[in-house]
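Contents: one structure, followed by commentary.
Yeah, one chain of the complex is gone here, protein chain that is, but the others are all in their spots.
Note that the chains are named A and B in the order they appear, and that numbering of residues resets to 1 at the start of each chain.
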Amino acid sequence: MTLSPIELKTKIIDSLKLQDITPAQIDDDAPLFGAGLGLDSIDALELVVMLEKEYGIVVKDIEEGRPAFKSVRTLAEFIVAKRPA
Amino acid sequence: MDKLTVTAASRVTAADLATARLGSRFGRMDLFSQLALLAVESLGINFDSLARDRVAICLAAATSSLATDVEFWKGRDAAGGLSPTLFTYTLPSAAIGELAIRHRLTGPNLCLVGGDALLLAEAADLIRRGEADACVCVSGDVVSAALAELIRVPATAGASALFLQRGGEGPHVLRENDRDIASWCAVISGAKNLG
Partner (left out) sequence: MCDPAANLPVVAVAGCGAVTAVGEGVGALRAAMRANASGLRACERFRHPRFQSSVVGAAPATTSGVESDDPAFELAHAALHEAAGEAREVLSATLPTRLGLVLSTTKANIEALERLADGRPCSDAARRHLQPDLLAADLAALHGARGPVQCVSVACTSGLVALQQGAKLIQRGAADAVLVVGVDHLSAFVVGGFSSLKALDPVGCRPFDRDRCGLSPGEAGAAMVLARAELAPRGAVTLRGWGTSNDANHMTGPSRDGSGLAQAIRAALGAAGLRPEEIDYVNAHGTGTPYNDAMESAALRGVFGEACPPFSGAKGMLGHTLGAAGIVETILCVLAMRERLLPGTPRLGASADGVPASLVREPRAAERLDHVLKLSTGFGGCNGALILGHG
């Protein structure tokens, strides 16, 4: 089962209340943290909340989520892998 | 005795936020922080000409962060649980953090709840004691509809800011036993826009 990148990007924008950016402007492989979108540690925690709320995925340990949060692509792959059936 | 000058003053309301563009993370801030940032932006201060560690930030929040507190607590049973972002802003002094980050101000900080009338005297004292050379003063209040119902005060959303400097050039000098401090506080919490 695939996950539409546009859908995921929209959820990222909405849950993090990013302004002046459209899903089309977020590159699938651009870094989410540090450079790229410039998200910080609070955003990482908010994405964990979003994953549970929108996809039913519980990230027990933030370290588990770290590699998944690298880019939109890695996050999408994580969701597809972990999403409850 | 040092001459202290109010070099700029401003007032903003929630309506002014519609066209505000103050960084990509502006959207995640609580309303009070957004209003504070916009009010300070409207002062038009060139912070580059100042020593950043000598500029203080003084804030007065009439109803603390209660509007955000209510919003945060409302999410307690939501899927995914409480929002870490909202929790970060359940402090009236969060606006100080955002102001400091945006303008890279590392000087002294003060945040009072309900201290609107005291703010200018405290800012003047900080400068006179030599703890700072200038002070960004912001006084505001956010009462959401939900909070209004809870604590039975009228809903509101607005902030006023002024910049107080040692020396400085500006329309208004604070005199030592300045009985006009009260009227300056009226400017801070009232509707007048200067210059």
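What we mean here is this: a contact is a pair of C-beta atoms (placed from the backbone, for glycine too) under 8 Å apart; a residue touches a chain by one contact, two chains touch by 3 or more.
Worth saying up front: this structure is predicted, and the values here are computed from it rather than measured.
Chemist: Sort through B:V70, B:L120, B:A159 or B:L174 and give me the one touching the missing partner chain.
Modeler: Of the listed residues, the one touching the omitted chain is B:V70.
Chemist: Looking at B:C111, B:C135 or B:L164, which residue reaches the missing chain?
Modeler: B:C111
Chemist: Could I get the residues of chain A that touch the absent chain, sorted low to high?
Modeler: 40-42, 45, 49, 62
Chemist: Could I get the residues of chain B that touch the absent chain, sorted low to high?
Modeler: 52-53, 57, 61, 63-64, 66, 69-70, 72-74, 76, 81-84, 87-88, 90-94, 96-98, 100-101, 103-115, 118, 122, 125, 129-131, 150-151
Operating definition for what follows: only the chains that are shown with their structure count from here on.
Chemist: Indicate the whole-number Å distance between the mean C-alpha point of chain A and the mean C-alpha point of chain B.
Modeler: One centre to the other, that is 33 Å.
Chemist: Spell out the residues on chain A that touch chain B in their complex, using ranges where they run on.
Modeler: Against chain B, the touching part of chain A is residues 16-21, 38, 42-43, 45-46, 48-53, 56.
Chemist: In the complex formed with chain A, which residues of chain B make contact?
Modeler: 21, 24-28, 78-85, 88
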